[in-house]
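Only one protein chain is missing; all other protein chains are in place.
So, chain A:
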Amino acid sequence: MPIKRRLLQALATATFSCMTCAAQAHFQMLYLDETALQRAADLDFAIVFTHPFSGGPTMNMGEPRAFNLISAQGGKKTDLRQYLKPVQWQSRDNQAAAYRASIPRELVRSLGDHIFVLEPEPYLEKEEDVYIQQFTKLVVNVGGVPGNGSEPQGLPVEIQPLNKPYANWTGGVFRAVVLADGKPVPFAEIELEYVNHSVDIKDNAFGKQDSVKAPQASFKSLSTYSDAQGVVTIGLPRAGWWGIAALNIGATKTYKGKPLSQDAVLWVQVRDMK
């Protein structure tokens, strides 16, 4: 099938399957202040299901099904659920159930890439009567030794980074492959969103001040598609945190008798050259 026709078909499918698009712009945040560490340190995570550009509204999270660390040393997998602590997260307009996790330094002492993977409980978007489940990855590097951060983790859906998610300059380009069951997903619908405010982990809250003002609603959540090989390419115009989400790419399409959107999320940290 010609690429143009396949792209049109993918766009039509995406439009049909997302008539209202209320499920869009939801992002499972897996946040910590710093992902490129000189030396290992205790890591404090905020795990919040929200709209990161607007700083809310934030959705109630159920207890995550899995929260794993894939170690830099030999790829050993560690179950981190014992470190999850439920909190009430204060976002711009509401409070919602979220999680914090304090990961001890001992688990990330090795040099190289440490991959954190969150599998949340599906969230029922009542407005649309649709469940959303976002498999979320974050890569932390210790010392600057490159590692296994670009290795797929065998998730039902995931975004495989082609650049280091923790080492990006403002103005750079980031590339990744969208995968479902380990295979590239051509023409997947992609959302891109900037965390447009501070994240106060200790107070379980987003900052009240926006970093930038969107000139119009469509600038809050940017969108594109992966190419015919499943590769997505994005620019990084501003320092801070960027979330990439590939929407509704999973093979499992229903949960508890309702439609399920299995999305893949990857977080990318960007620095100014100064």
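The criterion applied here is as follows: a contact is a pair of C-beta atoms (placed from the backbone, for glycine too) under 8 Å apart; a residue touches a chain by one contact, two chains touch by 3 or more; residues count from 1.
In this text, contacts and distances are computed from a predicted model.
Among the names given as "Carboxypeptidase regulatory-like domain-containing protein", "Spermidine/putrescine import ATP-binding protein PotA", "Amino acid/amide ABC transporter membrane protein 2, HAAT family" or "Sarcosine oxidase subunit delta", UniProt records the absent chain under the name "Carboxypeptidase regulatory-like domain-containing protein". Interface note: of A:Arg39, A:Lys183 or A:Lys258, the residue touching the hidden chain in the full complex is A:Arg39.
Screening A:Arg65, A:Arg81, A:Arg105 or A:Arg175 for touch with the missing chain picks out A:Arg105.
Touch with the chain omitted from the figure is made, among A:Gly143, A:Pro186 or A:Gly207, by A:Gly143. Counting over the whole complex, chain A has residues 39-40, 73-74, 105-106, 109-112, 142-147 touching the chain that is not drawn.
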